[in-house]
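A single protein chain has been omitted; all remaining protein chains appear in their positions.
Think of it as A, B and C in the order they're written, each chain with its own count starting at 1.
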Amino acid sequence: MVFASDNWSGASEKILAAFAEAAACGGPAYGEDALTNAAQARFNEVFEREVAVFFVASGTAANALALSAYARPGGIIFAHKQAHIAADEAGAVEFFSAGNRVAALPAIAGKISPDGVADALGRSSERDVHHGRPIAVSLTQTTEYGAAYSVDEVSALSDVAKSRGLAVHMDGARFANAVVGLGVAPADLTWRAGVDVLSFGGTKNGCFAAEAVVFFDPAAARDFAFARQRAGQGFSKNWFIAAQFDAYLQDDHWLGLARHANRMAGRLAESIALSGSARLALRPDGNEVFAVVCKRDDARLRALGTVYHPWPTDGFAGLVEIGADECVIRLVTSFQTTAEDVDRFAALL
Amino acid sequence: MVFASDNWSGASEKILAAFAEAAACGGPAYGEDALTNAAQARFNEVFEREVAVFFVASGTAANALALSAYARPGGIIFAHKQAHIAADEAGAVEFFSAGNRVAALPAIAGKISPDGVADALGRSSERDVHHGRPIAVSLTQTTEYGAAYSVDEVSALSDVAKSRGLAVHMDGARFANAVVGLGVAPADLTWRAGVDVLSFGGTKNGCFAAEAVVFFDPAAARDFAFARQRAGQGFSKNWFIAAQFDAYLQDDHWLGLARHANRMAGRLAESIALSGSARLALRPDGNEVFAVVCKRDDARLRALGTVYHPWPTDGFAGLVEIGADECVIRLVTSFQTTAEDVDRFAALL
Amino acid sequence: MVFASDNWSGASEKILAAFAEAAACGGPAYGEDALTNAAQARFNEVFEREVAVFFVASGTAANALALSAYARPGGIIFAHKQAHIAADEAGAVEFFSAGNRVAALPAIAGKISPDGVADALGRSSERDVHHGRPIAVSLTQTTEYGAAYSVDEVSALSDVAKSRGLAVHMDGARFANAVVGLGVAPADLTWRAGVDVLSFGGTKNGCFAAEAVVFFDPAAARDFAFARQRAGQGFSKNWFIAAQFDAYLQDDHWLGLARHANRMAGRLAESIALSGSARLALRPDGNEVFAVVCKRDDARLRALGTVYHPWPTDGFAGLVEIGADECVIRLVTSFQTTAEDVDRFAALL
Partner (left out) sequence: MVFASDNWSGASEKILAAFAEAAACGGPAYGEDALTNAAQARFNEVFEREVAVFFVASGTAANALALSAYARPGGIIFAHKQAHIAADEAGAVEFFSAGNRVAALPAIAGKISPDGVADALGRSSERDVHHGRPIAVSLTQTTEYGAAYSVDEVSALSDVAKSRGLAVHMDGARFANAVVGLGVAPADLTWRAGVDVLSFGGTKNGCFAAEAVVFFDPAAARDFAFARQRAGQGFSKNWFIAAQFDAYLQDDHWLGLARHANRMAGRLAESIALSGSARLALRPDGNEVFAVVCKRDDARLRALGTVYHPWPTDGFAGLVEIGADECVIRLVTSFQTTAEDVDRFAALL
């Protein structure tokens, strides 16, 4: 069984079919095609307003380019220590923003708090040319620990950020899982809650390569087309992404895919909670399950061919006690995970 | 009929089938999958040696990242004035190299000459901290004017470059068309002729998004994986590019596709030469045909729904006389162009 | 005799005395001192309005940071091919602007023309994400060929630039020589003629290290303090530059120094014109004299210990005929050049 990551999955049949149809004919280059228009219209629908949407090659590109639209010399972006932009993108934010930095905030379950942001802002100044100045807050939805910020939590963070003129970025590599997990409208979870720009991911949830930057204030996007081109993130055959997003967003296909993944995560979590031999590090809101297992079981599960990643234990302080002979493992489900996969894992456990 | 560009085409059936198969299952992320290994092996075969090959999102990314591997502070890259890196990439080379610059060389049919490079090197110095110093020569194969550098021409350019310690980069967005047009081995046209790094394009010739950077000296690639990741050019589902390249390079499929495109270009060129009303600006070596037409014919052809791009006339000085009531148009064929398309265009002309 | 460059000169006695006084006591760091305030007030006086002025370490820094305040992704800056930013700053503009590029315009005597700019703008587009878009025009005052743009010439260039939303930058490394040479008010030659930002140089004209960026629209300077700090161009002992500028601008000292240098250049030019053996390449407006000499004389003068730089002949096309046995030499005077120096050179000639 593979629970390594949702980016190990393939592509959904619907998306594949839509793509194959597009690929048979092609069309005008660099986004002047009908599919790109159609996909953009779907984004407007999903978010219940006009948005400026740009397709890019990867989640890292989405995050770094989105944040660079707000970058200013000396800029500091607040995020969780384990946020993808801080821990897993090789300095892309720093590179694309010509030296803006990511400053870590304390967090529980990957969630930064309004108080944490307020405190950091209190110690920063918009006029301190030596230290630099805050320009943005970035939150991951769902977080790197599988938790979802509620609409109220997003709003509270945005309020603090906005009171000091900071932009709010949401890394939505698993945005669909959050929308489904919380049962809220995409608009409520983003711009109505104060989010300025969203990295909207499709790759982990049924597409094979579909990431977009969604600006809720189109004015902030005025330089983006140039920034994207300069970054080599503009596709000549843009329809190859558009076809994916068009099918992904049609008839709530994206929510259906995420719903399945979340359900599988729930089933997995339940099995773990009932297993006796392992326990949950925290309750999953989306499609990532973190379990505390003893090291012997970890070795045994691996030996039996189960594929997953170990996870640093320090992120769980305050959430769960981890013994010296225990470790934390991350299990990620996807639209392709089956109930049989989950049950087989439970049986092994 | 559409002769706008080869990047208006779709994807070849073989490539699409291979991709669909891969997309059904997925696999390990970030290039740890079997298809990536298989595609890499095919690159070794095609080039008759071990190469370091990296997939990226676009030709712009391939060029900018390839050149940035050789960048040094104050660096200057020599290229034709209309080279894609100089004219069409929004400053990507300058951005990725932290300020290295592209200096234009005089050229005929988009081909820079050994004398041109030698002359530029003669006026530059490796120690002039004010002006900067030459670090690389970049040539486009086939050129932006549809011409191919012969093996001897590439060798002669490399010799001059190497004599001064410069790297040689080849922008091979249409590399397949050059290989077929010249009837030579890929190895002979690249590393055996002194090329250090190649931007190998598949997108224009049957793939939907498949670009690679091929280092012939793997040592020069030591930082590339990090540079790619920092640029947001690393794909989690890397197999989506690998599947394309695997099918593209298998059984000379890529050469077959290019052969067809080149033949259609030849047929088009012949029609134009025989038309009486239009004439060739230069003989095509690949799949791009440049024709001189009178402005009235240009308007008429467009009104009849023919799609192509006008081209600046100044690039043809020394090649063809262009009258005041004439203009140059570019017609590009692809693997999808049919003999009927060509013949209909000829009839309209 | 040394005519190599005005940056071979020392510092004026007045400036040195003012500096020594400041250096004896020191004061608050990072520009919070009284001398910095005093120098800033003098800039306001000189330019007859409130300006935002920032001291930096070098003319290269002034140019690159000034232009980076207007930089946008894909940006293109128009300048003369031999402009310092294009030919002598190792890519600083490209580096500080994260990949904006300098595009060369045709020019006579280093002066770009409104027609040249209009023509370049006509071929560019503000929406062409591939090629990039024009963002600024930069002119050097006096030019690299010793010519001064008149107030009307600056206005005409600004009008064209402004009609397309471009910023106007003036590289005033030798601004004092232009003001004196033209006999106009600094305000008339800059903001009243449409200049947005000026690199104001003191180093070549009596200071030892005093360069400033002067924004005529303080709003454009909103990020500059951070950009300067990030560039390592903020001085803890800022008074060391302030003391120089305070003395430089007091009682028109700067104009007196430039007047002397210009007079010596005039005397030199007259000697050359009357020499019989050499002739002027163009009439100097400031403190740089370009002479056409036969190569034998050039060798003889050097052998006799005269120090100056040879100059590329291609910049003089259309201005003067240069024979095969002739070359162009550049002779630069400064506030320290004496009439005896000039007359000795004339005698040698």
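Everything below uses one rule, namely that a residue touches a chain if its C-beta (ideal position, glycine included) is under 8 Å from a C-beta of that chain, and two chains touch if they have at least 3 such contacts.
Treat the numbers as computed from the prediction; the structure is a model and nothing was measured.
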| item | value |
| --- | --- |
| Candidates C:R49, C:H130 or C:K237 - the one touching the absent chain | C:K237 |
| Candidate in contact with the missing chain, chosen from C:L16, C:A87, C:A104 or C:A220 | C:L16 |
| Hidden partner chain, touching residue among B:D115, B:D223 or B:D314 | B:D223 |
| Missing-partner contacts on subunit A, residue numbers | 73-75, 87-96, 98-101, 129-132 |
| In subunit B, positions touching the absent partner | 30, 72-75, 98-99, 129-130, 132-133, 223, 225-230, 234 |
| Touching residues (missing chain, whole complex) on subunit C | 4-5, 7-11, 13, 16, 20, 22-29, 56-65, 89-92, 95-96, 203-204, 208-209, 226, 229-237, 240, 336 |
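As a convention for this text, only the chains that are shown with their structure count from here on.
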| item | value |
| --- | --- |
| Chain at maximum distance from subunit C, centres defined as averaged CA atoms | A |
| For subunit A paired with subunit C, centre-to-centre distance based on mean C-alpha positions, whole Å | 50 |
| Interchain centroid distance [CA atoms averaged], subunit A/subunit B, Å | 35 |
| Contacts with 2+ other chains: residues of subunit A | 226, 229-230, 234 |
